[in-house]
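Every protein chain but one is kept in place in this view of the complex.
This part shows chain A:
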Amino acid sequence: HARSRNYVSESEVCKLEPVPLDFGDYHPLKPITVTESKTKKMNRKGSTSSTSSSSSSSMMDPLSSVLDGTDPLSLFAAAADPVTTTATMDSTRKKRDKDDSSAVGNDFEPWSSKRGEILARYTTTEKLSINLYMGSEKGKATTTGSAVSDKVRTRLEELDDLEEGSQKELLNLTQQDYMNRIEELNQSLKDAWSSDQKVKALKIVIQCSKLLSDTTVIQFYPSKFVLITDILDTFGKLVYERILSMCVENRVSLPDNFSPECVNDTAKETCLNWFFKIASIRELIPRFYVEAAILKCNKFLSKTGISECLPRLTSMIRGIGDPLVAVYARAYLCRVGMEVAPQLKESLNKNFFDFLLTFKQIHGDTVQNQLVVQCVEIPLYLTLYSPAIDWILQCIAYRAPEVLLTEMMERCKKLGNNALLLNSVMSAFRAEFIAARSMDFIGMIKECDESGFPKHLLFRSLGLNLALADPPENDRLQILNEAWKVITKLKNPQDYINCAEVWVEYTCRHFTKREVNTVLADVIKHMTPDRAFEDAYPQLQSIIQKVITYIYDFSLLFSVEKFLPFLDMFQKESVRVEVCKCIMESFIKAGFSSLFLNQESTKDPVILNALLHICKTMHDSVNALTLEDEKRMLAALINGFIKMVSFGRDFEQQLSFYVEARSMFCNLEPVLVQLIHSVNQLAMETRKVMKGNHSRKTAAFVRACVAFCFITIPSLSSIFSRLNLYLHSGQVALANQCLSQADAFFKAAVSLVPDVPKMISVDGKMRPSDAFLLEFLCNFFSTLLVVPDHPEQGVLFLVRGLLNVIQDYTWEDNSDDKVRIYTNVLHLLSAMTQEAYIYHVDKVDSNDTLYGGDSKFLAEINKLCETVIAQILDHLKTLGKEE
């Protein structure tokens, strides 16, 4: 017999005594040692252990161990002090920096970021050749060492004449081969250096820089420059570190800002030797590059070394006849100069002015002939200059005064066909500077020669600036009009979209939906013929991205008429889904922020329709090959959307939305689960509104909700989500006084239990399912306590059914799970014998009131108990036997 309990008084007794606490002492994260165990241990009799709540709290609190003494927060606070001190130190240092302006700040875009861009942009499909003579050298000073190993020589076919067919075959390197070869050279440079073959290393570097004088396959030149200057950088670093290591005296290395006096003679002599060797390199271009590479080593020799060297190297470039080769040499010098001595602005400027002086060469005969031979058009040729000029101008413009920039601009203006320069000015100078003069720039762009540098690139550059900085208020519309007038005339869809992509941002930033709509319409108009959009998905995608970042109000967004037609251009499934994902993400994000502002937006039929359409697209992309992760992400997005949708008090509409959603997203299980939860929530919401008393209408509605769940659950494949949802929905049904429906849910759950597999996969791993099953059953038992018996079925029909199922279920051998469940059943049964149950569902009569402690009912329960206890004893016996 179960002891009869008075839950109310028991809970009084079991409650923790309130402990008086000083407010100051109180901290939720403090070790809980203050609250000693005040719980009275209950005398346990028989099998009841039900409500013994937290028995002791003096156990080791995992939090306290962390917080004890070394509170991470206080640590942070302690650490914050040095931060402030370093900050002040920084500020003083900054002051010093300002004095000699010797440091390059973080706001200087480093070369490394340009590097990848150039490599990606200047590519070729033509065959390349590496032309290396590692053999005899004319410059005597450099040939003191051995000739480079035969291996290198055979690998990189030595060749004098390109015309000979047989050798040409060997030289047919693809771009990738070429890059690999250069990388090999870089590696062999390092190897030679580490194996102390300094002369070989120097030779490799010289040969590499010699490649830069070769302008065959001119469209690859910028990339070649990048690759080879990497090698030069490596070399410069090696030499510098070697000499620096020679300066280590008494294991004390030189400070960062050493002066030449601290350098010992051996180091100086070695350094000087390098410079002498390099000075005797016969050819101009290798001599220039190698000397520039070790420019930093001048620091060992004299204080003024670098400041004397830079102007000399600058004027040395004048000897380079090919303007393209020369401008890249200048870019390299500027790059090294900025790295080593950023305060020496003079030579930067001189480099640029020298370049301007040689600018006319570009249109000279020599260059033109070369272009004809290589079949390269002038506009393409001119774009090859951009990276170099951009870089030089960027170096110049860095922290440069406004006056200088203006002067530079004036100089550029004076030259004819200045589009190339203009473009570089726009990409190198500060965006604010450009933005403030946008109208001037538009004027200049318009005046540019049609045949030269491509105009769309100019507008693109301008657009990029305007995306970063705002032009004066009054000019804004005119700028857009002027620019768009040109852009819209572009014939080539690629050129057009590259421009448009940039200008969309400007439009979104400063104008209303009307202008955005116009722009989108124009883009659609341009990209639709010949399905040009197929080649421009990345750009179109970025347009969408920009539009949704600026127009975050979705009601406004969907009122842009051309937005949906624009979406229709994404016809490739994967891209389309990507775009949809983007939109949904920003919708959910926007939804959270607008949640506090107005809820109206989430019931607007236009938005809903559009978004449903988008979600449907995402959903439809799911197929057998879709990855789990992808599915999860899509489901999360759709779930986010479903959660967002709210029709306020219009519950019926809400339900019909869910019904529609169910039909749309039937392939994504998590979405179905979410829908069931949402519908359950809806039912509970209804109950709340009606304060528990359903009218006839609401009762019918709630039943509809329950029916929705009942027919949706079986379509799920995961057995545990099905079980839990049955239980959950059953509880909801019970709460809404739909007794027969609740019964149906529970019956379904009971009949499902035998199907639970032994192993289930959790996060891709197979795990035994018993823990989950145990948890579910306990939950189920506690629900069963309040479920009234069905009048037509026998007493405790559900409990019996469940017990049978448990009995028949094939449990793991030697496991205690079954017995553990039986003990829980005992809890349930003993709770059922109480006169008044520990909890009830509002407005539902449980068995206690139904039977009123009828002796037949109690006898029935006792019988069950006996059976269960017998089972437990059996198990105990087998355990005893085993031992």
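The definition used in the following text is that a contact is a pair of C-beta atoms (placed from the backbone, for glycine too) under 8 Å apart; a residue touches a chain by one contact, two chains touch by 3 or more; residues count from 1.
Here is the rule we go by: contacts and distances are computed from a predicted model.
Missing chain, UniProt protein name: "Vacuolar protein sorting-associated protein 26C", from among "Auxin-responsive protein", "Vacuolar protein sorting-associated protein 26C", "Large ribosomal subunit protein eL14" or "Dynein light chain Tctex-type 1".
Interface note: of A:227, A:271, A:316 or A:467, the residue touching the hidden chain in the full complex is A:316.
Screening A:175, A:213 or A:617 against the full complex identifies A:213 as the residue touching the chain left out.
If you put the hidden chain back, the residue from A:245, A:266, A:366 or A:406 that touches it is A:366.
Within the complete assembly, A:280 is the residue of A:11, A:187, A:245 or A:280 that touches the hidden chain.
Within chain A, the residues in touch with the undisplayed chain are 138-141, 213, 275-276, 279-280, 282-285, 287, 312, 315-316, 318-323, 325, 354, 357-358, 360-361, 364-366.
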